[in-house]
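The complex appears here minus one protein chain, its other protein chains still in place.
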Amino acid sequence: MTPLDGFLEAAVRGATPLAFAALGELVAERSGVINIGLEGAIICGALASFIAAAAFGPATGLLAGGAAGLVVGLIFAFFVLAVRAEQILVGAAVSMLGLGASATLYRLVTANGPAIAHVPTLPALRIPVLADIPVFGHALFFQPATTYLLYLLFPIASFLLYRTVGGIALRAAGESPSAVTAAGHSSLRMQFAALCVCGFLAGVGGATLVVVQAGTFSDGMSAGRGFIAIAVVALGRWKPAGVAIGALLFGAAAALQFLSQSLGWSIPYNVVLAAPYIMTLAALALFRGSHAAPAALGRSLDGSVSPIR
Amino acid sequence: MIGRRRAIRLGMPIVVVVGATALVALMITMAGYDAGAAMAAALDGAFGGSFAILSATLKRTTPLLLLGVAVAAAFRAGVLNIGAEGQFLAGAAAAVAVGLYTPVDSAAVTLLLELGAAVVAGAAWSGIAAFLKLRFGITEVVSTLLLNFVALNGVGYLVRGPLQEPTRAFPMTSELATGARLPLLMEGQRLHWGFVLALAVAVGAWWVFDHTAAGFRARIVGVGRRAAESAGLVAVNRVQMSALLASGAIAGIAGFCEVTGVTYALFEGLSPGYGYTAIGVALLGKLHPIGIIAAAVFFGALGSGADAMQRNAGIPAEFASVLAAMVVLGVLAIPAAQAASPGSLRVTDAP
Partner (left out) sequence: MTAHTPAVELRAISKRYGGDLALDGASLAVHPGSLHVLLGENGAGKTTLLQVAVGLRRPDSGEILVDGTPVAWASYAEASAAGLSAVQQHLSLVPSMTVAENVALAGRHLAQGFSPIEAAKRVANIAEAVGLDVNPGAVVGTLSVAAQQRAEIIKAISHDPRVLFLDEPTAALSPTGARDLFIWLRNFVSLGHAAVVITHRMREALEYGDVITVLRRGSTVLATAARDVGETALFDAVLGGFEAHATSTPPARLSLAGDAPHGIVLNNVCVDDASGVTRLRNASFTIHPGEILGVAGVDGSGQRELLRVISGRLAPTRGSVTIPDAIGFVPEDRLQDALIGELSLTENFALRGAGARRGVMHWRAVRSRTDGAMAQYDVRGRGAGTVAAALSGGNQQKFVLARELDGTTRLLVAENPARGLDVRAATAVFDRMRQARAAGSIVVVYSPDIDEILDLADRVVVCFGGSVREVPCSADVIGSALIGAA
């Protein structure tokens, strides 16, 4: 396995949690809601999967992670759709809540329960023939089942968004809520469904951090992925294919660490850590396309866009 | 006398705090701890005695107050500055760098130089976001957030590299000399003059917003952008950029106060998420200076109380972060609760 192979494989593996979260965020933003509470969903998903996987194995861990993410998504949906508070602020608060709750629960579980050091993780599965494709084969087809799940989810999302009436209605909710009402649908219901999907996917993304990558939980292990997901969605121009590529780019930036080590580059540790964030900013600057954003994104349902009342 | 409606408006945040505290107390009980002991330890740690009040609570209040003012200043102008954390670190780093490497005798001059450096660094850090928005149209929500992580790693790099203490054993800077530190307010307590500075900044910011033309422009841009542009002929972008810069500068001052008044050095983990808590401070304080001061005291007390709770009653301090988040969510729900009449909270599209 060459350093390039290792780098690409690490890039895809590192991109996976982010890709789950970004896909969820894509659905939410397409329906008109910007969810920066994603971070809370991811970290809660990670903790839930940690606890569940310790008892029942990694597959259950994934499901538990999704469920926890869904719960966080429901809290977010309640405050944004029912209470009608400002989306950005609710998102910030929900992220705080998720981070605090997961830290608290983790402290309680490890203090009172049996010591959980590591949980079983999902192994990488090699797909014959496809994995032999030069350059990319190894990276794309020697991955855990969760990554393969992503290969299915993105096209399914694309189909649902562009080839069903429901998808049109969901996208219309993000472009022109009045058009949705005039057509006899409920933008609220669209957005609620979108936020549920978003929360669940983010939770699964958090779960993959534990049951695929680290095998354990640590405070704040989401490391801002929830926020990067938002940048990835913008980078990807709010289209599934673009978001997948954006997540991959980020995974590559994070995998630079691997590459620099194996190639013997002496880049300071912190610079490597900061690279993905700087790269995301640079990419956002270079690939400008904010007019591709859903027209009604972030607008509260009474039409106003001001952040504070 | 305060009118009845005004009293309800002022009282709602208190209701939220009490409600959230009750919920968290319930959670503590369900986790198998003694909620009563938790509250007692927390209250004692926050307000039980002059040491608690001055050296624990108000000491923590200082950065929260400044950062709350910074965040509120941006919010009022319609700028969502989520990057107070990074701007705080930038200010702190600059202050320490100046403090360690400026060979000036006079303590007053040193402090002024440190303060100046912190202001410039904080404004520069938010200025990056302002530039990115102006030139590339990147929303400040994303850019300020991402810059937080860059700043975090920036500090990590500095304290492992150029600014690391001479023995190269720990990831931190040397300690600031006595002449580079903010003097304490009184003997035996850890409260420093930064607290007074914070109060002055809060009052000054309020005065600027309510009584100057520049502040008026910022306010109208925040609540009525189109009207400001059309009726007031206000250069909206310029006003918002200025607000973002000012916000960063104030956050930088918070960093200055923390390193020259409390820690006397730079290291990773300097901020236990002050920049994010500050969003809660700004919201709980309803973007008003008196409210922000009260909210900052509340969150400061939360921090000192949580520490005491863990130390003395053995209950995890993390419960406090849950309480903080619930308070913020509760505050966000206040307008809806006020508008609600029986049966009106049915979720529907129909008007």
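Order of writing sets the chain letters: A and B. Residues in each chain are counted from 1.
Criterion: contacts are C-beta pairs under 8 Å (C-beta built on N, C-alpha and C of every residue); 3 or more make two chains touch, one makes a residue touch a chain.
Bear in mind that the values here come from a model prediction, so they are computed numbers and not experimental data.
Student: Which residue, A:A183, A:A241 or A:A282, contacts the hidden chain when the whole complex is considered?
Tutor: Considering the complete complex, A:A183 is the one touching the chain left out.
Student: Check each of B:A72, B:V96, B:L111 or B:A228 against the chain that is not shown and name the one that touches it.
Tutor: In the full complex, the listed residue that touches the missing chain is B:A228.
Student: Could you tell me which of B:M30, B:A108 or B:A213 touches the chain that is not displayed?
Tutor: Going through B:M30, B:A108 or B:A213 one by one, B:A213 is the residue touching the chain not shown.
Student: In terms of residues, what is the contact footprint of the unshown chain on subunit A?
Tutor: 162-169, 171-172, 175-176, 178-186, 295, 309
Student: Which parts of subunit B are in contact with the chain that was left out?
Tutor: On the subunit B side, contact with the omitted chain comes from 210-213, 215-217, 219-220, 223-224, 226-235, 349-351.
Criterion: only the chains that are shown with their structure count from here on.
Student: With touch defined as at the start, can you tell me which subunit A residues reach subunit B in the complex?
Tutor: 34, 36, 75, 79, 81-86, 88-90, 92-94, 96-97, 99-101, 103-104, 107-108, 111-112, 181, 186-188, 223-224, 227-228, 230-231, 234, 268-271, 273-274, 277-278, 280-281, 284-285, 288, 290, 301, 306-309
Student: In the complex formed with subunit A, which residues of subunit B make contact?
Tutor: 31-32, 75-76, 78, 80, 82, 132, 135-139, 141-143, 145-150, 153-154, 156-157, 160-161, 222-225, 276-277, 279-280, 283, 287, 316, 318-322, 324-326, 328-329, 332-333, 335-336, 345, 347-349
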